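A single protein chain has been omitted from the complex, and every remaining protein chain is retained in its original position.
And then chain A:
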């Protein structure tokens, strides 16, 4: 008995071994995990004290901000505060900056930034401004590249999920916005399952060329699809902007299944010059809508909000030729226009091909009325009539495409985790490079302009895992830098990014660096509570409000001793930094501040509001190590009980005995 059992076991083990040999060996980990080959260090080495060749602006995604890196070194050089409050500098907390984050939904201290876009003139980057969208409460911000500060934010009415944005036009005439989430327009209380009947999308054009004057020029009412990404034409296609749509099934629940059914969705081609004509001819409806326009005045160091009450809405039925649909497989994400303005590449997330449309064929199709059908007054052009070619077997999950100016396109592929390089005219893949892991967007330097710089591509990945030292379950996102100057893409560097970048824009440093300000001029400071010399520093009481007109200069505050404050007072510390020296900010922090601390740049005035709750003596101090005697840069506020008669008194130095 025992012998039979043993024989059976032996036969079984033998069979397993044969089976294992037939199946081959398990993959070795090294084969999957790649490092940059050869000596690439010198390509990314920027010696200490030297500057990078490019500025690259990464969106922060859920951080709500923008971060700035030097490339090729991958060194972070700034985080720009845009849609999220920042207790470090007081952005969004101070009375000067709170208006920046005001919306029709009230004060919103956060958002989700997606796509930075650098202003252009004649289709080339001009280094004046960076625009970026907020996805949750639909907005677009302008960042001034002389200060790297957010100076303007406009809310987009009749919108939800401002994803296809800001992607401006060739001369920054407009930046654009669209609805990732269709909603009832105007908003109303309806059953969600009345989606098809009640939900609509909009595509908006926002005037962008004048600081302080951002304005929704017009909106185009669209069918209730999800509008995903956008690009405006250049050269021959200037005057048009393109938007991808998905969920043309118009599902309102379980979209991962229900919005993945149609074989083709659409790229919407919007003729904004035609829209301008329709507006001029009065072919629009002035719709009531409430939305905010916030502007930061650099000389007053203060933002103001303006509430707008209506918007011009164009219905394509009343403005023929303003919009067309280009059938595009399948749930497309990116829509990207080649540097010559002729080719429009759709990145179909679920498609097995990359469709490349031709702008000139599109114009011909419109002329010849090669129309398949019409949706809500928008003609759907025939796929074959607009298609240049389909790139066969490109990769899995193509998302977004940029161009190198040498006839090649680069598309990011999420599912197969790679970048593919292809000849978009000849429709042929020429190279592939893996990314680590699951690239979302990619950037080619200047890859959305008439004259791309090429040289580098950056992968912005969604999954990091083992690429960095382990830091717990929450990880930064990984980014990889590729040298694309040769025939083959070469991975040369890796770094980690703040938040979750959904896109980045790169610009030659020379286009910006000499225009960047070092200080704010004190003489030009028009803040109503600024004091420009210590002798004007003072404390004034107005009922329960106490205004401290305070100055900072190395290494003291004026005044630095304040008495006569009472419980129940609201104290406004208006701090003016009298420094006019490069990189000498002073901080101001007071014990028990429920808001933030503030960092005041040279020549700037900022206000911290403080409501002391109990009698006592409270220290305040400078939070920015400003000088050798920084630790001495401090002061005291004496707080007396409500109703006490301690007189208002303030000084620096003189009261010492």
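In this section, contacts are C-beta pairs under 8 Å (C-beta built on N, C-alpha and C of every residue); 3 or more make two chains touch, one makes a residue touch a chain; residues count from 1.
We take it that contacts and distances are computed from a predicted model.
**Q** With one chain of the assembly withheld, which option in "Copper chaperone NosL", "PepSY domain-containing protein", "Electron transfer flavoprotein subunit beta" or "Glutamyl-tRNA(Gln) amidotransferase subunit A" matches that chain's UniProt protein name?
**A** Choosing among "Copper chaperone NosL", "PepSY domain-containing protein", "Electron transfer flavoprotein subunit beta" or "Glutamyl-tRNA(Gln) amidotransferase subunit A", the correct UniProt name is "Copper chaperone NosL".
**Q** Based on the whole complex, identify which of A:214, A:229, A:504 or A:553 touches the chain you can't see.
**A** Residue touching the chain left out of view: A:553.
**Q** Of A:350, A:519 or A:609, which sits in contact with the chain we cannot see?
**A** Considering all chains, including the one not shown, the answer is A:519.
**Q** Against the chain that's been left off, what residues of chain A make contact? List them.
**A** 519, 553-554, 579-582, 628-629, 632
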